[in-house]
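Yeah, one chain of the complex is gone here, protein chain that is, but the others are all in their spots.
Think of it as A, B and C in the order they're written, each chain with its own count starting at 1.
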Amino acid sequence: MSKYSMHLLVCGGTGCHAAESDAIVCNLRDELEAKGLLDSVQVILTGCFGFCEKGPIVKVMPDNTFYVQVKPEDAQTIVEEHVIKGRKVNRLLYKDPLTKEAVSDSKHMVFYKKQMRIALRNCGFINPENIDEYIARDGYQALGKVLTEMSPEETIKLVKDSGQRGRGGGGFSTGLKWELARKNVSDEKYVVCNADEGDPGAFMDRSVLEGDPHSVLEAMAICGYSIGASDGLIYIRAEYPLAIERLKIAIGQAREYGLLGDNIFGTGFSFDITLRYGAGAFVCGEETALIHSMEGLRGEPTVKPPFPAESGYRNKPTNVNNVETFASIPAIILKGARWYSSIGTEKSKGTKVFALAGKINNVGLIEVPMGTTLREVIFEIGGGIRNVKKFKGVQTGGPSGGCLTEKHLDTPIDFDNLIAAGSMMGSGAMIVLDEDDCMVSMAKFFLEFTVEESCGKCAPCRIGNKRLHELLGQICEGKGSLADLDRLKNMSLVIKDTSLCGLGQTSPNPVLSMMDNFREEYVAHVTHKKCPAGQCKSLMEYIINLDNCVGCTACARVCPVNAITGERKEVHLINSATCIKCGACMEKCKFDAIYIS
Amino acid sequence: MSSIKIELRNEDVDFIKATCSKFNSDPQELINVLHSCQEHFGYLPAEVQEVVSGHLNVPVAKVYGVVTFYSFFTMTPKGKHPISICMGTACYVRGAEKVLEEFRKELKIQVGGTTSDNKFSLSSLRCVGACGLAPVVLVGDKTYGRVAPDDIKGILKEYEK
Amino acid sequence: MSKIKSVADLKMRRDKLRSASETLINATEPDSAIQVKVSMATCGIASGAKTVMEFFMEQLDRRNVVAVVTQTGCMGYCYAEPTIEVKLPGQEPVVFGFVDLKRADQIIEKYIKTGELVDGIIPVNYQTIDLKE
Partner (left out) sequence: METIKLTIDNKEIDVHRGTTIYKAARELGIDIPTLCYMELHDMGIENNPAGCRICVAEVEGRRNLAPTCSTKCEPGMKVKTHSTRVLNARRTVMEFILSDHPKDCLVCSKSGNCELQDMSHRLGIREIPGQEFAATSTYRKDTSPSIIRDLDKCIMCRRCEMMCNEVQTVGALSAVNRGFMATVAPAFEQNLEYSTCTYCGQCVSVCPTGALTEVNHVPQVLRALNDPTKTVVVQTAPAVRVALGEEFGLAPGSIVTGKMTAALRALGFDYVFDTDFAADLTIMEEGTELLDRLTRHLKGDKTARIPILTSCCPGWVNFFEHYFPDLKDVPSTAKSPQQMFGAIAKSYFADKIGINRKDMVVVSIMPCLAKKYECQRDEFSVDGNPDVDYSISTRELANFIKQANIDIKNLHDEEFDAPLGESTGAGVIFGATGGVIEAACRTAYEVYTGKKLERIDFTELRGMEGVRSATIDFNGLPVNIGIAHGLGNARKLLDEVRSGKSQFHAIEVMACPGGCIGGGGQPLHHGNSEIIKARAAAIYAEDRKKPLRKSHENPFIIKLYDEFLGKPGSEKAHHLLHTHYFDKKKKIIVKK
């Protein structure tokens, strides 16, 4: 086996105190070399531990000792004490904040693992194309339990008591929704899984379907039993071929095992699932639009009520939940309402999956208990901001959400806190922005998305968002005024107040929250015609530094619009009126004589 | 007077017919039928929509209404290698715009366009859910992650022969 | 496979799957075999997970290492794709990120064969719930 008897794992995440990690590795190796131990002890640089607050971290294997806030000069102590004498360095151990006691074995340190995987419990663990692996992990036990031990009412009560709220964005109580669908009497009812994850930056539903499709199938069957439906439909984006493939395999296997189909477990309950494909329309995430789309129509929303629970697919009572909501259901059934409701905050129970993306080191999929702070998510689990830039904001809830800032970092994340902070949970996308991102351009970017995705049915969303987008464009070009900011706000509020569906009712959120949180940046654009982040091309000016210019004419030759004049060997000048800000001159200049103001 | 000339090859008409039958000629299956047809023909020309309309008993105006509603459906043939640049938020903040710009420059076509030799077509799409690889470019079925403007020439080269 | 006719049937099936180490499915974590799980979600495949998986299957066989190579879903470390998890008998599973063929080779030669760690380890920073009551 290994020639190494011991491994020293040094946190090399690019976040937090990454700069020091290299020095620690260096020092450790030097120390080991000096003691002639390099052949038996290996020093390894690892990825982020997600505990950056206490970084840098050194973990000693095989005994799982976990040293925190290690400094390069601690290398000597670790080698001398721990490696050679086998004595743990007490002062470097993590102290439990409550008991103040040192925790030496990271196995007892689950609390540092801020993530808790419920919806993602099987993702990255089982082979999604093998139903046996799901069964070995207690798959379909929850379905068995409700079918043989519980009445539909009891099941609904359990889900209600768990306090789970829909993970699709609205945050409506799952159990209550099921109850409404159950109450409406009909010969046919439908269970629909909304897998039309169209929110840019969100990929949790895709990951669940690709990693653990059976959890969704099982939950849909449980829902079917609860509300009295025997047909399930999954509305999935056509852009997710792998998820579709795995769902097809999973449905096939479940049917083969008799876990879908007629008379499941011999209980007389029958349930089967078919797939319906989306075709690229974000608005179909809205449940009435989704239902119309499943009916072969344009995905236009209709006024609620009637809610789908009364009249949905084929005008029958229909219950729509999203992928993540369903994926947690089997766990809730097996572990109970009390267990689930013990996780999270008072009004938001359980865990939430977030897709971390943007200017963050550890882009990825995470699942944390409700109530975890943004700081923990971004700076611990996410490993902080890329390229040692400054954190500026985080867009939660995608184009429907808002941009939260420094001052919100310690806010516990839950449905209500996010709304209070001017954003929303949405599907769980978190896009982290740094100092280089212009908040006017970002708002414009989100509006561009809404304009493209608006179905066009109602006037405020169809035209209003277009006007918002145009006005933001004007501001980016330095053509805005202070009065325009007021107009922006009024238009935004009216669009929210009057739009037909959730898309229009939330589309101005990015503008409103960014204007609110970054007012001075907006003012800079309209009054000083400056873009503090240096993103807005029209507000940039390329200038030649007279001291550096040698008159080589390279810039003048490369300029596509002949905006640069100057004689050979004489200082050149850029005519800012003609300049199109393409940046070619700056790229060409070998003397660093061109800069942006 | 109906002056649209619907010209299709016999086997094309048969394909559409068979596709509609596969979905029980149920008007509610229109979107699934259109998916199958687009996969087969590469796009959804008016002729195909007319035939689908006839077999599903949905007015052709409604079929067209559906085709133009969903961005996945297209009425113009794509290039042999359709290039899509993800413009989701994650890709956007990591420079997807510059990547798109570079493709435009290299291929000398606009978004939505196809090169004159029908080799490449260019489109932007919204989030493929591969945000960890931002910015992401799709060429046909192949996904390219962490694409920088400098990579574009190399990517295009792979498809030249 | 035959149909599962009752809940008791399902429980039997589950228990058999868990105990049957010879079936070597990764959900049961048998202690007798080396396991390699390759994260094969969209991100992973797009960054080359498929090639990596094929490499492992082929090379482990060629190098006479008895191991189970399976695919799995997203592990959540999108920034470090392709990611794989290797579990040696009796040891905690270790996740490696940024696995290209060169690193895959190192993992076989060093970690799998000798237990020597290689760069690119990603510490698992989450707890997964277990449904067992």
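The rule we apply is simple: contacts are C-beta pairs under 8 Å (C-beta built on N, C-alpha and C of every residue); 3 or more make two chains touch, one makes a residue touch a chain.
Because the structure is predicted, anything quoted here is derived from the model rather than measured.
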- Item | Omitted chain - touching chains that are shown | A, B
- Of A:Asn64, A:Ser173, A:Thr498 or A:Gln535, the one touching the omitted chain in the full complex: A:Thr498
- Task: Out of A:Ala459, A:Leu482 or A:Val561, point to the residue that touches the absent chain in the complete complex.
- Result: A:Ala459
- Residues of chain B touching the missing chain are 1-10, 13, 46, 49-51, 53-54, 59-65, 68-69, 71
- Hidden partner sits against chain A at residues 281, 298, 300, 302-303, 305, 451-460, 462-464, 466-467, 470-471, 474, 487, 490-491, 494, 496-500, 505
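The rule we apply is simple: only the chains that are shown with their structure count from here on.
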- Message: Contact counts by the stated rule: is the higher one at A-C or B-C?
- Response: A-C
- Query: What is the distance, in whole Å, between the centres of chain A and chain B, each centre taken as the mean of its C-alpha atoms?
  - Reply: 27
- Query: Taking each chain's centre as its mean C-alpha position, how far apart are chain A and chain C in Å?
  - Reply: 25
- Note on the structure: When centres are defined as mean Cα positions, the distance from chain B to chain C in whole Å is 36
- Set of chain A residues in contact with two or more other chains: 203, 206-207, 240, 363-364
- Message: Which positions in chain C are in touch with at least two other chains?
- Response: 42-43, 45, 77-79
- Residues on chain A engaged by chain C in the complex (per definition of touch): 1-4, 7, 9, 11, 42, 44-51, 59, 61-62, 110, 112-118, 120-130, 132-142, 144-145, 147-148, 203, 206-208, 210-212, 240, 242-243, 256-259, 265-266, 330-331, 334-335, 361-367, 381
- Message: Give the list of chain B residues in touch with chain C in this complex.
- Response: 128-133, 136, 143-145
- Item | Residues of chain A that touch chain B when the two form their complex | 197-203, 206-207, 238-241, 276-282, 293-299, 314, 355, 357-359, 363-364, 395, 398-399, 429, 431, 433, 437, 442, 445-446, 449, 452-453, 455
